[in-house]
Each structure stands twice: as structure tokens, then as C-alpha cells.
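Every protein chain of the complex appears in place save one, which is left out.
In order of appearance the chains are A and B, and numbering begins at 1 in each one.
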Amino acid sequence: MAAVSDLDLELERGCLVGMIGPNGAGKTTVFNLITGVYKPTAGTIEFEGRSLRGLKTPQIARLGISRTFQNIRLFKSLTVYRTLQAAIHYQAGYGLFGATIQGPKFLRCEKQIDNVIIEALEFFGLRDIMDEHALSLPYGMQRRVELVRAMICRPRLVLLDEPAAGMNQSEKNQLMNLIRRAREFYRCGILLIEHDMSVVMGICERIAVLDYGIKIAEGSPREIQNNPAVLEAYLGERIEN
Amino acid sequence: MTGIFRNMIRDHKSKIVLVLSLPVFYLLGRLQGSISPYYYQIIIYIGINIILASSLNLINGFAGQFSLGHAGFMAIGAYTSALITSSIGIAGGLPTPLVFLPALAGGGAAASICGLLVGIPTLRLKGDYLAITTLGMGEIIRVIIQNLDFLGGARGFTGIARMTDFFWVYSIAALLIYLLYNLLHSTYGTGYLAVRDDEIAAESSGISATGIKVSAFIIGAFFAGIAGGLYAHFVTYINPSQFGFLRSFEIVVMVVIGGMGNITGVIFSAVILTILPEALRAAAMYRMVIYALLLVIIMITRPGGLFAFGAGLPRRVAQNAPAR
Partner (left out) sequence: MSEFFQQVINGVSLGSIYALIALGYTMVYGVLGFINFAHGDVFMIGAFVGYYLGPLILPLTGDSMIFAGLLVMLAAMVVCSVLGVTIEKVAYRPLRSRPKLTILITAIGVSLFLEYGGQLVFGPDPKLFPELIPSKAIIDSSDLVINTNSIIVIATALVLMLILRFIVFNTRMGTAMRAVAFNHQTAGLMGINIDRVISLTFVLGSSLAAAAAILYASVYPSINPLMGIFPGLKAFISAVLGGIGNLTGAAIGGMIIGLTETFVTGYISPAFRDAIAFGILILILLFRPSGILRRHETEKV
């Protein structure tokens, strides 16, 4: 039994694509395949002309793909500020030696990092709570921190795994706004998994539908809404049109 | 003008403290003659334990890797440095620092190579498995040394030159603390904590967990090896039973009670846990029972460490971040 067996998906630079499908359709598995957490048994995964097969997760992240997680995975003991530092870690510009000696190069890099972090915090409205422990924040804020963490390293593609889970409608509206603005500001492509149709239909330019690991439809929000195969997958009965 | 000066101090705070501490330690070291050998010994042991506990703190506390074989690294450093000084010999007429420094460095290097060898295969092991493996590695090192006759085997290595003194121990301890402090207060150091907290999330953010873990083991082992060298050149006689599981465990206890990742906490607990057994010496047979009992009680009542005051980690990191 395959988690994902027939998926052909192409994403252009800067796109905003949604992936939907009933539970267990294999959506998170796709994310795990892209980020190297799982190894594909067949097929290709290419990013900007490079094959991602066999690469380890950090390598893939450094190529410009970042993600958020279905069950938020924030760093247990870090403040919001330090969480973002962790995300910039690989772009620090100095290594272990520099960190211990702390010469002029270190100071310059740290200043730069500080600027980038503050800028991101301000953009996402998290400036005031930057010294709070990330896990002590309300749920909606935690999701936002995870979002910033994924964006701050200026990736070319961001994978968002159910970013609207557990939010009320007003929070969802804020989120949609945030995603739109972030995409503009950071100029990245977004592939998002979401169950909430208002969010998906609200911001996605294109939608792919998965069921039992197979892509059963792809198109604009309008096309997907009227697709009988999609309705069948969700409702489990044939809709005679 | 004064603004620039103040900024300079702020930017190089830790460096200044380190540099200033060296002459202080040198002067303190000259006072050796005025205290009894017994107290002097305790002070030396405190310093060595600070180095051991802090180096383990990097592996366990910062990078979150369960290492129960730290005494093994210490043993390698002890024997390697002893071999070096015995071979070069004071007969060469070389001044002590010229002999001691390379010996210590050699011991540290040997230990860190071992740290590398231990670190790499164990990388994919988690939690308990890693603990057991490092425990096993520590024991294997001990057994190997025990069976090498040119190292004295079970009878031990005697006749080591006494080169360790207050200045050596405490300046090296200060250097290590300086290193850890700087690391903790840098973006680079945050990478360690991220790996400790959530390896998968850290990797997804581009941090190489492998690189972090291996570097932690290498540096931690290096300083443990140096501590071993300092120890060997103080007690002048070493044998494998001094570096067994119990020793590793004592060091782990210092780190856990001090608070993992808590630099000052671990220093304090190293001090206390070095003095405590001496204080309890009068209790003879009861000593270890009390130690074990106290340990369990502390673990149950204050599992975050005795010194976990407040939020633990410094909130703002770079000490040079502009004031807000």
C-alpha cells in the first residue's frame, strides 16, 4: 500500500498552490518527501533544476525550501527571538571559531542578523513579544511564530501544513492576509495543505486534490469546486450532474 | 568618545573578563603555600570537576545528547598526556609549560578523536540508546586500557610528574567557561539549543544536526581529555578503575543538578558536589547511601536542577545587540 503513488505536480516560482483532500490522502507525506524526511521509492523530485532525491533535510532547507508542521514544532526552550535566530543559523556568516572568539566579523554578522530578525518581527506583528518563550504564547501566535520561522531565511518555496488549524474565522482572515503579504514581501512560492475551504479558496491560485495518494484533480478554485470527482472523494458518493 | 569606549567594553565583555582573570589566578596560585595540602587538593579537584562538568554540559545540556561515558574521554587524556610527559621527560631540561602544554593538548586531541569516533555512529541513536552506547564505550575504553601493559594495565601508571597547579586548572576552566558563554550568547550557539529542543524542526530550518552533535562531542571530549591530563599530573598515579562508570555518573549528576545548559548552575553544582563527598567522609559507609538518597530526592523535587532560577536561558542573546 503506497502513501503517495501517482502525483505529478509542478510549481512555478512565486505561486500559491493549495493541496487538499480527505484525511489520510497523503498530503503531509508529500511534504515529507519533498523535505527529505521520507525517501521516495520511485519518481523524481526536482527543485530549480536539481534533484532532491537522496538529499538530507538540512541540505534541502538550505537550497531554499522551508516548512511548517501539522502539530506545531517550536523549540521548547527558546524565546521568539531566539527561535528566529535558529532559523537564520545556517546563514550566520561565521562558524564555531568565530562564535567563540567574537571578533569584528562576528559582531558585524550578529548586527545584521539582529536587523533581519527585528524586521521580520515587525512585519509579522511579533515585535512586542519577541522575548517571550514561544511555547507560552497563545495558539494563534505560535502558528504565526512558526510561519515567521519558515519565512525569515528567505526561502523560495514554503510548505505550510494546515496553518489555519484550530483558528476561529477572524484569526483565519488575519492568517490569509498575512500569507498574502508575506508572499509579496519575501517573494516566495507557497504550497499549502489545508482542510478549511474558505482559506484554500480564498488565497490559492491553483489547487491540487489528493485522494488515497493519487492526484485526482488540479485547477483553479472554481474548477475544483465544480469537479465531480472531488466531490465524490469527499462525500463518498457519486454525484450525477 | 566615552560612548565608543563603553560600546567596546560591552562588545568584548567576556574577553575582558577572561584576560583579567588570568593574572588573578596566577597570583592566587602563588598562595598555594599558605593553605594546607588537603584544602589545596580540594580546590584543585573543584577546578578539574568544573572543567569536566562544563565540557559535559556542552554535550548534554547544550546539544541534548545523553553521554554517560565522559570518564572515558578523561581517561584517554590522562594516559596520553602522561605518556607524552614521560617520554619527553623533565630530564630534557625544558621548562614545565613547554612540556605540559603540548602534553595536555595531546591528551585533549586524543580524547576528541575518540569523541569523533563515538559521535559519528551514535548520531542516529536517540535518548536511552545513546546513553547506553556511550556508557558501553566508556567501559570499553577502560577495559582496553586495563589490558594494555605498556600503560601499566590494572596496576596503573606511576611516576607521573606533578605539573598541575592552581593556575593551570583555573585558567583552563576560565577558558572553557568563556567559550561556552560566548557560544550561548551567539546565533551560532542557538543552533545547539534548537537541535536539543527539536531535531526535526532544527533540520527543517537548515541546521545540520549531525554537525552540531559531532562538534559538541569533539569539543566536550577535548576538554575532558585536558581535565584528565590535569588530573593525572596532580595525583601522579592513575589506574583504569578511577575512570569507570561511577566517575562518568558523578559528572552527569553535576550537570543535571546544575541544570542542563545552565553555565553558572553547573559550576556551582561542581563545587558543591566536589566538597560534599569530602564533608561526608566522616560518615564512612553511609556516605554513598546518603549520596544516592540525596540524588534521588533532588531529582524528584527539583528536576530542572538546583539552580534553575527564573527563566534559565538568557533572553536577549548577542551582548552587542543595540539597547532598546
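FYI, contacts are C-beta pairs under 8 Å (C-beta built on N, C-alpha and C of every residue); 3 or more make two chains touch, one makes a residue touch a chain.
A quick note: this is a predicted structure, and the numbers were derived from the prediction, not measured.
Of B:Ile88, B:Ile132 or B:Leu306, it is B:Ile132 that touches the chain left out of the display. Per the touch definition above, the residue from A:Thr28, A:Ser66 or A:Thr83 contacting the chain not shown is A:Thr28. Panel shows subunit B; residues 60, 66, 121-122, 125, 127-129, 131-133, 136-137, 139-140, 143, 200, 249, 252-253, 256, 260, 285-286, 288-289, 291-293, 295-296, 299-300, 303 of it touch the chain omitted from the view.
Here is the rule we use: only the chains that are shown with their structure count from here on.
Rounded to a whole number, the gap between the C-alpha centres of subunit A and subunit B is 40 angstrom. Chain contact summary for the complex, subunit A toward subunit B: residues 35, 37, 56-58, 61-62, 66-67, 69, 73-79, 81-83, 85-92, 94-96, 98-102, 106-107, 109-111, 113-114, 131, 133, 149-150, 153.
Against subunit A, the residues of subunit B that register as touching in their complex are 11-12, 14-15, 178-179, 182-183, 186-191, 193-194, 196-198, 200-209, 215, 261, 311-313, 315-318, 320-322.
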